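All protein chains of the complex are present and in place, except for one that has been dropped.
Letters A, B, C, D and E name the chains as they come in the text, with residue numbers starting at 1 for each one.
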Amino acid sequence: MRFDGRKNDEMRKVNITTGYIKHPEGSVLIEFGDTKVICNATVEEKVPPHVKDTGKGWVTAEYSMLPRATGTRNQRDISKLKISPRSAEIQRLVGRSLRGVCDMEKLGERSIIVDCDVIQADGGTRTASITGGYVALYLACQKLVDAKIIKENPVKCGVCAVSVGIYNDEVITDLCYVEDSNAQVDLNAVMTEDGNFVEIQGTGEGRTFSEEELLKMLSNAKKACGELTMLQKEAISKGI
Amino acid sequence: MRFDGRKNDEMRKVNITTGYIKHPEGSVLIEFGDTKVICNATVEEKVPPHVKDTGKGWVTAEYSMLPRATGTRNQRDISKLKISPRSAEIQRLVGRSLRGVCDMEKLGERSIIVDCDVIQADGGTRTASITGGYVALYLACQKLVDAKIIKENPVKCGVCAVSVGIYNDEVITDLCYVEDSNAQVDLNAVMTEDGNFVEIQGTGEGRTFSEEELLKMLSNAKKACGELTMLQKEAISKGI
Amino acid sequence: MRFDGRKNDEMRKVNITTGYIKHPEGSVLIEFGDTKVICNATVEEKVPPHVKDTGKGWVTAEYSMLPRATGTRNQRDISKLKISPRSAEIQRLVGRSLRGVCDMEKLGERSIIVDCDVIQADGGTRTASITGGYVALYLACQKLVDAKIIKENPVKCGVCAVSVGIYNDEVITDLCYVEDSNAQVDLNAVMTEDGNFVEIQGTGEGRTFSEEELLKMLSNAKKACGELTMLQKEAISKGI
Amino acid sequence: MRFDGRKNDEMRKVNITTGYIKHPEGSVLIEFGDTKVICNATVEEKVPPHVKDTGKGWVTAEYSMLPRATGTRNQRDISKLKISPRSAEIQRLVGRSLRGVCDMEKLGERSIIVDCDVIQADGGTRTASITGGYVALYLACQKLVDAKIIKENPVKCGVCAVSVGIYNDEVITDLCYVEDSNAQVDLNAVMTEDGNFVEIQGTGEGRTFSEEELLKMLSNAKKACGELTMLQKEAISKGI
Amino acid sequence: MRFDGRKNDEMRKVNITTGYIKHPEGSVLIEFGDTKVICNATVEEKVPPHVKDTGKGWVTAEYSMLPRATGTRNQRDISKLKISPRSAEIQRLVGRSLRGVCDMEKLGERSIIVDCDVIQADGGTRTASITGGYVALYLACQKLVDAKIIKENPVKCGVCAVSVGIYNDEVITDLCYVEDSNAQVDLNAVMTEDGNFVEIQGTGEGRTFSEEELLKMLSNAKKACGELTMLQKEAISKGI
Partner (left out) sequence: MRFDGRKNDEMRKVNITTGYIKHPEGSVLIEFGDTKVICNATVEEKVPPHVKDTGKGWVTAEYSMLPRATGTRNQRDISKLKISPRSAEIQRLVGRSLRGVCDMEKLGERSIIVDCDVIQADGGTRTASITGGYVALYLACQKLVDAKIIKENPVKCGVCAVSVGIYNDEVITDLCYVEDSNAQVDLNAVMTEDGNFVEIQGTGEGRTFSEEELLKMLSNAKKACGELTMLQKEAISKGI
């Protein structure tokens, strides 16, 4: 039994609210327990230089936290004139994960930028960002379809993410902040709705981990991602 | 009658939700119609150099907008490596307004930083920031009193703000985005609960304005600020 | 009687020297007592993106102080990699004030940049910048007319600015540094030659202020701006 | 058979030259085929704020590439005023990997910074950086032991890294640039000398991957890391 | 005969106005013809880290140009977030030149910063900066002596600078902008009042130069520096 009453393989309560902000083409508030992330997808009719004139589109992500999303206040990036390296790392992960399920030819030569802004953090902000970002991305793409700008939704299949880890030598799912900061191993799994991997990032924080432990963690991740996929589908069907 | 059905001297619906984010010492979501600003007050046990060793405290504000708070996406400040000059101007205004009602000796040698993050913008973000920021500031101070860190709440009196302006040669209150972008004159009034001014900033955008028009605008502002003061008091009494 | 012998509604000695620097299209040294600002207006045959292809021009301002314009040395902006927020605020005010009296269609698709560089500061640098910047702007525009690049001077009417304030509970005009740093209320009024307002910015530094006090301050401002208008006209007639 | 004649599970020729640069406490040139990285470990008698006064040390890494380490020239970070997000991501990985095998109490309150500068890139720069960085770190620590500044080498066990991937649906080891840029899946495994994981990062670039494929890749990684461990030990014994 | 009527070895008219700005410890406006530079020397009771606790002082310089000191407007450094490399180079030269004649032990553990701000440029801004900067430095030091903060003026001997060059295969002195931009060779000589060199920097712009030409240029420089030394002494005796 975990400190908040969850079983080892149990996720926190997940809520996905679509249409959260009125301006973006796709907008979602996703909550993994007390972690709250606003995911806004913007369509822009231009692409970065390396994609130009290829007929293909581009999907990218930006990730940031409000200064007081956390227990103590973090200075804004602009005050330090440097993007936080942690944010840089996370937004690259989110971008790769979303690109991994998107057919860039169907999207056509335009960009979708998914802004993930954490307004309250309690562990799992990157996995919530991927899971919510996917819904915002899907909805923004669907708007392009509905407006007959593109023919078919370029999203090939669902993608979601969950953190799993080893805490007190037990494998647990969806670590909240207290668990995360004391975990021995922390692994983020990004999975498609059909149970394959888009990305895995596992880190031994306090100790190394064996292949056996890796497999146990991945099994937990698979179960949780199945649940997240259901919630995403439900949110999308409501959000359209 | 205005395009959204309001009378010329009528504010939009204002909501103040306290305890919005769980970590900050004071946290408020303030809504002026579709404008939504998260105001988080943080207490830090240090002061900037110019206040050090004076026994006095400091209150400051930071203001920012999510990239997609607006109709088209704005690049983040960190992407341009420059704080938006508009944000710089606004956060100085918010900071001065809040300092104007705070007794720095009672606060003691510590800082309160009020972060105003606009998650959805529809005009009046700076006046909403001052109005909501005041509530967050008050609550953070009260927490210091409750924890017996300071004896008395250093907030001397209430402060709130409203925009008034001239639109189609008529004086109107609390301009939403559509009105604001077509206004002839735009004036932000920051007022205390007893009807005095902390700051006024009036700008002729499309034309100049006369003293008579100034007085008419200030009269509208006074009425609206009276209403805002009531809502602030109500929110504070619930929030404590 | 004020510490420098002035009456409450008396400005310091104002000098406007045209043709101060040889390269710019319009160049002015303006002195408000010991405050000295070089105002250089540059014509550039391009406009910022938001004006492009509208047939209209643009007027903007930049404001800076030499490191030793003040009693103690200020680090240069470039050393801190940040424009001083105070400078950002002031240059936005100067830009808005000058745009307020300029007909952008008559200017045509070109920009005028007015650089205001304070070489010696003694209070009132922003009002001196507006007052001198106007003269530089006018002269630069006139050069365009003389060169038959545009038909008519796009400046619609004169604009100038003065600071007024409350000091020891008395309303005074054109605060020098010593007065400014101890003022209870500080108000900058930007006025046209026909006595209307382009912008007002009033701030209670030490205390709030009433409508009655506001009107008294504006009355002082009106008187001073009348005098400044005369001096501007004289300088322009000499400078052409 | 791969385009350069290697078998699927065969690494490129690896060379580790110790004492490469004369100034650093530990200095290594590591070559994975045509990939060449200078790894320099510096001991500094200070620690970052979050470790201060804990009696513990800190290990961190910085990663950069010469502008012409690659086929086309990359602008220097300083020209863009931004650290490349890819570099930020990699140096966090290198730092975590090295910290993962270091006993910070034995190191005492000092820092070791491992600079990994890629002078020639041909795929696998991050795994070469970890593998070479470990040797530089070990040698720098040993110098502290030899100088009797610390009692025992704080390095707990060896760590090395290799990239594995799926290319034309086959699992291959140690991808060179041509393979890497066409790989379907790319996985970097950081392993201890006893066959456990410190970190794994797997990314589906062109397609997703299954658990079975993951296990096949990890098996390849394990084999390669065994070989790298041998080479590291040999280099260290020569380098001391 | 040169285009402005000067002989080959003739300087432009040089003016040195002391006490130009009221706040700095030493303040000079120096004019080399149409080149005008404000040189302000500031005394600060602190030293940079590399001098700390040595009992010695430090002298440094900063150099900048107003945006419109030149024929076309230059963007401010802060707009580009980079100090102009040319300015960086010049301020290092000015700093070295002034340090070269200053006894740091006599100065004691304090800094003198000499700000050279070019308000109008017409060639020779760096040599004017050194020549005027010296006078500002001397006066600031003398103020320290007069205030009995130090016993003796730490300036060991006079230093001044002049540009010489080869233009149309003739050696000329003190190049103005038109000459400078078409010169074949450009040499800046920094000399003491007793005819020795503190620094020489000669550059073949359009062609290389021989030792014989070098000697001819240095002979011109020596003559001009003799004259500048006289003017500096005169200015100092008036300025004290």
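As a convention for this text, a residue touches a chain if its C-beta (ideal position, glycine included) is under 8 Å from a C-beta of that chain, and two chains touch if they have at least 3 such contacts.
What you see is a predicted model; the values in this text were computed from it and never measured.
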Neighbouring shown chains of the undisplayed chain, as defined at the top: D, E
Identified contact with the non-displayed chain, of A:51, A:81, A:157 or A:215: A:81
Subunit E, residues in touch with the chain not shown (by the definition above): 81-83, 85-86, 88-89, 91-92, 96, 100, 192, 195-205, 208-211, 214-215, 218
Residues of subunit D (touch criterion as defined above) contacting the omitted chain: 21-24, 27, 34, 38, 40, 42, 44, 62, 64, 66-71, 73, 76-78, 81-83, 113, 115, 117, 119-120
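Heads up, the rule we're going with is that only the chains that are shown with their structure count from here on.
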Euclidean distance of C-alpha centroids - subunit B vs subunit D, Å: 50
Whole-Å gap separating subunit A and subunit D, where each centre is the average of the chain's CA atoms: 27
Mean-CA-position distance for subunit D and subunit C (Å): 58
For subunit D, residues that touch 2 or more chains besides their own: 81-82
Listing of all chain pairs that touch each other, if any do: A-B, A-D, B-C, C-E
